[in-house]
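All remarks here apply to the structure that follows.
What you see is part of a larger complex, with each chain still in position.
Per-chain numbering from 1; labels A, B and C assigned in written order.
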């Protein structure tokens, strides 16, 4: 009997369960067996975390956020954190992982993950593990797919927050700042800001000029707008200011924690404006919740597609969406760069035409 | 001062207000004036229904369903219903409409509508009216755009209904039938069905065999599934049975009213199965509600795009979405045929791989 | 070890799982064991439907609609439908049910149900079964509790539907009729109508005069309101017209199926008004969905309260809410009459003061 495996890695993302369910249903329909690996690549190191999952295990999970397989965004088989003499040390356990994969006797491993997880997959692939990828990113920062699951749900959460803040901002004549996800790419900020009627949107791709932001709010007040809504991606930073840099080394992703851009903007504006300013940090709420129809549907189909890719022997490929079509691209192409907003591009032009101030 | 006009035609659709707001904001930003025409093309016949709308009129409408301009799906300037001696007669009032448009002194008319409305627009275009189109369809049955606004929101409503029916079906061990929109194209049924975990999906593109449907439910019961969820597009029909036909003549669309496919399926199954069967007709709920983030964003951008098309003198073009890009196509191409589901295509294959029964 | 049992009877209702979870958690906390009876009283007749449920079985069910125990609104131990020679016959199986309950060795049986189910419970109680009740009704038609779980969630579904219909009614200048649950009591119609901005609300407690309804809509149009929203409880009926009567005999509830009041009102109005009229029947959607906070909280607390009632030996009592307090009343008092709207009472007066037409 053909046996395949699946794992989910990196941060939580609505739609992961849809992928898992899609994989199991498509595989069982072919008479295959699916081994679910718990907690990302870590699971391979613990035999009890590798268990067969069938139709019963995936029953009722489609509308549920999270992943029944568990996930982690700590560590990689090539830099696995262990505690030695009271200190965390990163060691390479990839040989062990690969031998465990061999023992499982699988024809293909489906890796569902974002940039970091897929880079690890690529590394294992080069060491002979037959892998197909399924893209996962809340931030929409993966190249080579029009979009992936989770992003649509996160957008709804962010827009819902803007709708909620809108009426309070208006009633109290306040400036409300909403900090949303987006370390390198400002997609969530930009699209939810357009949808939620934001007056100012600050994204990592366009370093902001706080004086111009303040001037725009004052000008808006002069024309009768007694409140303002600002959406800021967590990775937004001032013109001339510092920016967090992605340090990537050998499939390992070290990212520094960003420090409250919302609070920072609030302080900067507070010294210039006379209006009350309030900050809301949306945080983990963006990773949770029942996935939207779009995300459940796309996740389910990516799951099926991953099984079809294994069937076709198309290892090294990643499922993706192009227009109306589900297709695939080499994982390598997808992780080469990040999908960033073009400051001179169409969506930015549209936002500015809508009267939104983009920090510049 | 450049003056443009905008009207919304056909059935209600979430996101129309986003388009109107986008048009007004982009136009006012250019120093232009926007005339809003109320109640579709009818508005031209009533001077009081043609009024300038500015930033104040579009304030706060982004999250609201419906259209502040009003709409209608009765009549066309080429076949306008009037009451003469107690009977409805269809007369051609296009000359009057065109002369009124001339009087308004507009540089461009933005027509937001579906297949029917856009065909009328095309006709007026041929008579010299400078028109650009914005596609609108709940059903997703328009060609030449990956998708348009409203569809995403309708999908959420349908999936939410399935989620609600799911637990009741399960608790009562029932067959629940949900009838959704989709006269010619089964997109809402197919995508909400995939997302809502439907067991059977019936679409107009695949005439159903009721005996096979019943057999699938019985087989599911045999394997432990004590309930079933069926989603049926309103235009679904049995193999060998009658189907409503679209009669198009001179920009005029005559469509017969469909009769309760949900009830019909329930009756047909009831004579075969011993389970309780319940039908829910979702109806107009699918056209209402606050538009989703996706629809607000796409609607807003289509609004801007329509203004840019007028600026570029690209009359006869319709805004559209291709992959990640907003672009345009000739209206003529978009209304030539309907965007139907390919019974041999990818999405149907994916649905079947997920274990969904498609009536065949 | 103390062993208790729980069953859920009658129609589906959001919050049932919260009650079950509350019972299990409170019982397990006391070192007790809980037997879950599947599919209402029917479950006693099938040993395989009586199984111990512990903490694991109730994990994650709080936000889920439906009931993990299954339910049914067919039959009663005193009038149990069986198929004999091709015909359904109602036989008394109460002796068997009672002896099965004895065999289970339970100290108390928690019956979660509405009017019908609780009347059966009362009958079994008189035959010696130690029962405590938990009230359940979507319609809010039970006396002796301010409200019970499920009603709040159903109201949200109905109001959400009104919000959705509102914008479409407005855009199309239509009359929209929404038919909601409420066979004898019009609570859902009245409260969702107030919350959803209905213009007309028709309830069973006030037979309607269709001419006055039409006149109110015409008058509203005269003052500029080009659309109207009507909410009708399924049990609403015209002044002087027929009304379905509840036939109760020996703990048995025979209710005839009501026939589309929404369609009826639409026909009646259609012959008088010149506006387009559209009907939506909300149906089973009102019984589904994730329970609201209020319902999850009340359900959970009723579950705990039921366990406390058993502990106190307060058999024959039903948990209830009075003001801010959870307390209990005799089941007998709760099922004596239905909780109907007082046509001369406060809520009706408030509705009319808000400008809502109540059919009279």
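Before moving on, here are some points about what is shown:
As a working rule, contacts are C-beta pairs under 8 Å (C-beta built on N, C-alpha and C of every residue); 3 or more make two chains touch, one makes a residue touch a chain.
Quick caveat: nothing in here was measured; it's all calculated off a predicted structure.
Of 4 total copies in the complete assembly of this structure file, 3 are presented in place.
Operating definition for what follows: only the chains that are shown with their structure count from here on.
Distance between chain centres (mean CA atoms), chain B to chain C: 35 Å.
Between chain A and chain B the centroid-to-centroid distance comes to 31 Å (mean Cα coordinates, whole Å).
Residue positions of chain B touching 2 or more other chains, listed in rising order: 163, 290. Interface residues of chain B, counted against chain C in their complex, comprise 8, 12, 16, 39, 64-67, 70-73, 157, 160-161, 163-168, 170-173, 176, 278-281, 283-285, 287-290. Residues of chain B that touch chain A in their complex: 21-22, 25-26, 29, 60, 62-63, 146-147, 152, 155-156, 158-159, 163, 191-192, 194-197, 290, 292-294, 296-297, 300-301, 304-305, 307-308, 322-326, 346-347, 350, 353-355.
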